[in-house]
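Every protein chain but one is kept in place in this view of the complex.
Read from first to last, the chains carry the letters A and B; within each, the first residue is number 1.
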Amino acid sequence: MNLSNASASLNAILPLVVVILWACALLLVDLFITKERKGLTALLAAIGMLASLIITLARLDLEAVVFNGMVTVDGFSNFLTVLFLGSGIVAVALSYDYLKRMGLEKGEYYVLLLFTVSGMMLMAVASDLIVVFLALELLSIPLYVLAGIATPRLDSEESSLKYFLLGSFSTGIVVYGIALVFGATGTTSLAGIVDAITAGSAGMGLLVAGAAMLLIGLGFKVALVPFHMWTPDVYQGAPSSVTAFMAIGAKAAGFAAILRIFIQAFPALSVDLTPVLWVLAALTMILGNVVAIAQRNIKRLLAYSSIANAGYILLALVPYGQSDVAADSVASALFYLLAYAFTSFTAWSVVIALEQVEGKGLELEDYAGLSRRYPILALTMTVAMLSFTGVPPTLGFLGKFYVFRTLLEGGFPGLAVIGVVTSLISAYYYLRVVVYMYMREGEPQAIRDPWLYIAATASAICLVVLGIFSQPLFAWASQAMLH
Amino acid sequence: MVPVEYYLGLSIVLFSLGALGVLIRRNAIIIFMSVELMLNSANLTFVAFANQYQLISGQIFVFFVMAVAAAEVAVGLALIVAIFQTKQSIDVDQINLLKG
Partner (left out) sequence: MQTEQWLYIGVFLVLAPLLPAAAILIPRLIAPRKPNKIKQDTYECGMETVGETWIQFRVQYYIFALVFLIFDVELVFLYPWAVAFDVLPMFAVLEGVLFVAILIAGLVYAWRKGALEWR
């Protein structure tokens, strides 16, 4: 690799380079920002991500394979990069006032956020298992710390330790899976794996074992049943602003890896893997939605909802082995991720607005009567809940619609029925929140932070407006094919 | 030369020990050491296959795993120290404020 080659490579991943360098610089700059002015760090972090977002948007049609095939920039990665940067910026908006209220104003928070976002962006472009591993760690390790940033509060520390122990356990499984794939094919590059399979030189037994371990390890990250048990505890214990970001970014990044690896490298294994994916998706949807009914704490409710949503995203992947459906698989999964991101941010920003003191204002009863005192917040939350349920004309409805359509194209009507039935079950607990807000009497307390309200209302409006005019968005997701 | 199956067998044994350790042991530090055992069994697999195929890339991967594992260790130990200072215990059964 010579210098001109290298500069071309760096140019291709310029948005990523900007975020990483910005994070390193901000780490040092923050040392000289006094505690009273941490808002400046937040602003700088948002500016860094905005700059990167502008670069990405300015060259959305960029396609390149660089760094000796380790990194692939294509429609898929560009779509996800926009999603990650967008959620990073929204996360800063949600965090600023929240951290001030909770007395957690630490500049490291924003730096770690930037590092996590850069890990996610690296995940989107990774086309070599080594890079996938590095990206996974780059996004996970700062998240472990973020979950525990409210130290010395015990529940935050506990959630961090739990997340860390299970996260590193899953990393161990992923690494071993990569080692087995390397043993089976003699390469870690996704393209190389495909070549080895086509040439017939791959040891299929080892390869299936490696792919299964990759699925388990990444299944932990995106919280598929039965690898989900950490999710409710971690989501509940971590500071709400971190949980919001974790629920969206980490899940999307995990699915980025799963989609890229399985659709690009392992279509040949679909005979073995499709039944496994079928069962995993069904279990995840059923358990996530049924257990959510019993939850009274809104953070735990949303945690189980995020588990259930992982199941719906996985639905898109079930028919991945059929080459004529694979493109729709990617498109519907990406679209669902986008819809999920908007819906989650709407819901979480309302949760953050109601959380006056750490850990208080999180029970369902605290939402009683919200419509009277805070009509805007109540309306926003209602939109989010309808979108989670999948009621038209919200984005959530279209997300589910496209996923189910992909499933029918692939010939899995049984699984689609399970998906629809579990969606109906989910209506019970989502709409219960709405019932509490509109029909019960109560004295809810919420804060009035302009940034939070802007984030909440803007994403709620997006949910409806983009839901009505979703065609260009879905067309964009459809272009994000993997080659 | 020792056949690669032997290395693979050893690494599977190490990996299973590590995974069992994570699932059975209750001390956070020991769980953590078990995770390291899993990572190192993967490293062994990498080196064994790299040797078999005469490929340098497998050995490079081991470097990455080691370096990243060090970062993970630093974060993990810092978390454990922090939680010990608050709670005077690192038994994960006593870490039960949040009910799963």
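Here is the rule we use: a contact is a pair of C-beta atoms (placed from the backbone, for glycine too) under 8 Å apart; a residue touches a chain by one contact, two chains touch by 3 or more.
Keep in mind the model is a prediction, meaning the values are calculated, not measured.
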Candidates B:12, B:78 or B:92 - the one touching the absent chain: B:78
For chain B, the residues touching the chain missing from this view: 1, 63, 66-67, 69-71, 73-74, 77-78, 81, 85
Absent-chain interface as seen on chain A, which is shown: 1-3, 5-6, 24, 27-28, 31
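Everything that follows uses one rule, which is that only the chains that are shown with their structure count from here on.
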Residues on chain B engaged by chain A in the complex (per definition of touch): 4, 8, 11, 15, 18-19, 22, 28, 31-32, 35, 38-39, 41-43, 45-46, 48-49, 53, 55, 57-58, 60-61, 64-65, 68, 71-72, 75-76, 79-80, 82-83, 85-87, 92, 95, 97-100
Of all residues in chain A, those that touch chain B in their complex: 130, 133-134, 137, 141, 144-145, 148, 151-152, 154-155, 157-162, 164-165, 168-169, 171-173, 175-176, 178-180, 182-183, 186-188, 229-230, 232-233, 236-237
